[in-house]
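Omission of a single protein chain aside, the complex is shown with its protein chains in their original locations.
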Amino acid sequence: MWRFLGGRIAMGALTIFVTTIAVTLLIHLVPGDPVQIMYAQSQGTTPEQLEEIRHNLGLDQPIYIQYVRFVGRLFQGDLGYTIRGHQPVLDVILQRLPNTIALAVAAMAVAILIGLPIGFFAAYKRGTMVDTGLMVVAIAGVSVPHFWLGLVLLLFFAVELGWLPVSGTGPLNLVLPAVTLGLSNAAIVARMTRSSMMDIMRQDFVRTAEAKGLPKSVILSRHVLRAGLIPVITMMGLQFAFMMGGAIVVENIFAWNGVGRMAVEAIFQRDYPVIQGFILTFAVVVVFVSILLDGVYALVDPRIRRS
Amino acid sequence: MAELSGAVPDYDHEIVPPGRRAHFWRRVAFTPNGAFGLAVVIVLIASAGLADLITPYSPIKMGVGPRFLPPNGAYLLGTDEFGRDLFTRIVYGSRLTLMIGAIAVGISLTVGILVGLIAAYRGGWTETILMRGTDVLFSFTETLIALACVAVLGPSLKNAMIAVGIAGIPFYARTCYSAALVERSKPYFEATIAAGAGPLRLLFLHLLPNVLPTMIVVATLGLSAAILAAAGLSFLGLGAQPPDPEWGAMLSGARDYFNRAPYLMVIPGLAIAVTVLGFNLLGDAIRTALDPREGSE
């Protein structure tokens, strides 16, 4: 089990390492002069001052030196300063990150609460019209763009009915974005659950149980559900990453004050330090959550626990 | 592109290439899902190809009709805030949608196949670096990669297609890699090496033709995700720019007129949903027809 987890942690470290390289390169891939883009708002910056800024940012150094300096500052929790307003990037991100994580977790809860029972039920009724019907609904669910679903929900529940607040960042405001993001992912969870359950149902121990004449419901709840959930857990890490990604769009619809909305604004503002910080934060959160879930997986799956 | 869209191609299904299996398409077309999917795709291709014949109006010329006219006889789906015919814009939009899907998937597919093949063929360090790299990218999720690409390239339809294409690479590389590994382990492959075939010959004359059918099936499934993702970028203003009649951008622009003309928002959303549903159902039908496990229950 420790070997398994060690491997996962090493993989996570590699991911973050690659990310740090990618974000250092990012600023060099931008067409045009990043320093000029950054400081264009300042009146009367002379070419000499721009050179000075370039020097202070270390952008006149060879790229590997820049990288080492970047990582060095990273270890001190220094992600640089935003271009708009000269604020520490880390502060700007940390103020919003909890909101994004809350949204992703809530959406995941919605996805699981809806998707898991449907997937399980479809597997139980496999091959019947119910199964086919549920799976068509699931496909329809993944086909609806969530930027559209979100708008429709917003206009109906908040604007027309007035049941929920239309704007801002608070507990009640979380409902609509979480449902929007959760619903489309519920369809994916349902399909994953169904196919995982069906795989288990084909395995020998289930066949044996069937042959012994155990009732179908007992077999399902006692054997299939437990075994079938394990692969579903492993998929949750990826699902969480999807939720974080989906949050980028959903936050923009609902004005949810998370890092996704911040990132899109930063793109329009060419605020590269913020974009760099966002990508890094995203990687760290996703890696952390997937290692956490791998830990859970290791505890649940007897084959890994024993090894 | 799963996260922008919510759609994700299943990677938990085993896919057997259609090969020369007889009546394959008949099997697809005779399921309700497949039939619906095929119908949507055919309508989409027809409207893209015949747009000039289907509608007399221009998709971008303003003032062909009054502004904000609800759906009626002369303007089937009504007119938008500039007095353009919405039906015409939706029809021309299908062209963009197909082009976006094809180009984005084309990029993902080409690069993905190259990475997968080379990793599987070379093995060793090349394999480790390429496939670990793919894993890293995969864990970023496609939305983030697309967003980072747009951040570097700047918002435009062309850049959105490139971004979605790049974001899809890890998925196709993984799939191709697994398929190529299967081929590599087959006896004929060893024999070809023993016969002294060069690496290029091995890669492109032996491995490629054998993984290609699988990859084409996977690409059909990936089209819907790519379309959704690009529409999502356009919705955020990071993709198509005016006056392009791109559905995601149209939907985004209609938000300001919700009170006055809700149909402007509903219709492009439906167009995206139906198109993506069509591709998804078609892909699902194809996969079911190919999956040895399905239908045997």
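For clarity, chains are labelled A and B in written order, and residue numbers in each chain start from 1.
The definition used in the following text is that a residue touches a chain if its C-beta (ideal position, glycine included) is under 8 Å from a C-beta of that chain, and two chains touch if they have at least 3 such contacts.
As a convention for this text, contacts and distances are computed from a predicted model.
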Notebook entry, point to check: The chain that is not shown, which UniProt protein name from "Cytochrome d ubiquinol oxidase subunit II", "Sulfide dehydrogenase subunit SudB", "Acyl carrier protein" or "Peptide/nickel transport system substrate-binding protein" does it carry?
Noted result: "Peptide/nickel transport system substrate-binding protein"
Item checked: Of A:I101, A:I114, A:L154 or A:I279, the one touching the omitted chain in the full complex -> A:L154
Next item on the list: Can you work out which residue in A:S184, A:N257 or A:T281 touches the chain that's missing from view?
Entry: A:N257
Checklist line | For chain B, the residues touching the chain missing from this view | finding: 60-62, 81-82, 154-156, 237, 241-243, 253, 255-260
Next item on the list: In the full complex, which bits of chain A touch the chain not displayed? Write them out.
Entry: 32-33, 36-38, 40-44, 82-87, 91-92, 95-96, 154-155, 158-159, 162, 165-169, 252-253, 255, 257, 261-262, 265, 268-270
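Going forward, only the chains that are shown with their structure count from here on.
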Notebook entry, point to check: At what distance in angstrom does the C-alpha mean of chain B lie from that of chain A?
Noted result: 21
Checklist line | chain B partner contacts - residues on chain A that touch it in the complex | finding: 11, 14-15, 18-19, 22, 26, 29-31, 126-127, 135-136, 139-148, 151-152, 155, 184-185, 187-188, 191-192, 195-196, 198, 202, 231, 238, 241-246, 248-249, 252, 263-264, 266-268, 272, 275, 279, 282-283, 286-287, 290
Next item on the list: Show which residues of chain B lie in contact with chain A when the two form their complex.
Entry: 2-8, 10, 12-13, 33, 132-133, 135-136, 139-144, 147-148, 150-155, 224, 228, 231-232, 235-238, 248, 251-252, 255, 258, 262, 265-266, 269, 272-274, 276-277, 280-281, 284, 293, 297
